[in-house]
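Every protein chain except one is present and positioned as in the full complex.
After this line comes subunit A, so read on.
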Amino acid sequence: MTATTERPAPHTPSRPPVPAYKTSRRAKRRSKAIATNKPSTLGYVFLVVVILASLFPLYWSFLIGSGDSSTINSQDVDWMPGGNFLSNAAKVVNDPSVNFWKALSNSIIVSTVVSASVVFFSTLAGYAFAKLKFRGSKGLLIFVIATMAVPTQLGIVPLFIAMSQWLGLSGNILAVILPALVSAFGVFWMTQYLSQTLPDELIEAARVDGASMIRTFWHVGVPAARPAAAMLALFIFIATWTNFFWPFIILDSNNPTLPVALSLLQNNFFIDYSIVLAGVLLSTIPLLILFVVAGKQLVSGIMQGAVKG
């Protein structure tokens, strides 16, 4: 064997010598796997488990929320949902002390107004920070970013004094809206996005053509900001919808947002989880629908925001 393989005569053009580090077949396969970066079956299995774990609590709340108070106390879990979801949901909706419809409309109003306002002010400021030259811009931007690290709870006592005692807004959803009208995160987000995606030449071209600053912002900046604005709106909408701490302090049972209403539900039916969890699902369904419609945007938004994180 060796004789036949080591035949190359000095005169015949030989194949290049086989390198000493020639990869084994296993390594070859591995290299191919890395080149194409193919996942193993195990990876899929793991992801399926993760997603089942993500969905399970929601299914569980449907399971309990569609049963009656007796199912919860039985030792054997019936994994098929019962038929009482609608009647349980009706109990939540009709409970006078929970004010469900009021809570739903409040959540919609607060989340919509807050996300519209944050997007508008963030685009305006982000455009200036990203594309316009002015004295002190760097320092101001660093200041904005630094405040993101300060917990909101630090200012909760003065905020309460201001809203309830100075402005008389206790129990009014304006007290939830006003402190949320601007967001340091939003400005940071827009600045990042516009400084990466909007070419300076585009702005210069508009300026050379004689457009004023505001016209340039409107016709060049705003269209460029649109994708980031959509993502920011989604983020802020979800964050406002799920926010609890401050609304819980400043609002009361007559005029709650959905999370505040949920907390009331627990006080009322402290044993009957079938009604509590039906309420949980009711308050989550609007966001789930939003997620199905716009989840793609949200995913890409999270991934984009992280690159510079």
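Simple rule for what comes next: contacts are C-beta pairs under 8 Å (C-beta built on N, C-alpha and C of every residue); 3 or more make two chains touch, one makes a residue touch a chain; residues count from 1.
By our rule, contacts and distances are computed from a predicted model.
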Can you pick, from "Quinol dehydrogenase ferredoxin subunit NapH", "Sulfate adenylyltransferase subunit 2", "ABC transporter permease" or "CRISPR-associated protein Cas3", the UniProt protein name of the chain not displayed?
-> "ABC transporter permease"
Cross-chain touch to the chain not pictured, restricted to A:A90, A:I142 or A:I302, is A:I302
Determine which one of A:A90, A:I142 or A:V157 touches the chain that has been left out.
-> A:V157
Note that subunit A touches the chain not displayed via residues 27, 30-31, 34-39, 43-44, 46-47, 50-51, 53-55, 57-58, 60-61, 64, 72-75, 77, 121-122, 124-125, 127-129, 132-134, 137, 140, 144, 147, 149-151, 153-162, 165, 178-182, 184, 187, 212-214, 217, 238, 241-242, 244-245, 248-249, 258-259, 262-263, 266-267, 270, 273, 276-277, 280, 283-284, 287-288, 290-291, 295-296, 298-299, 302-307, 309
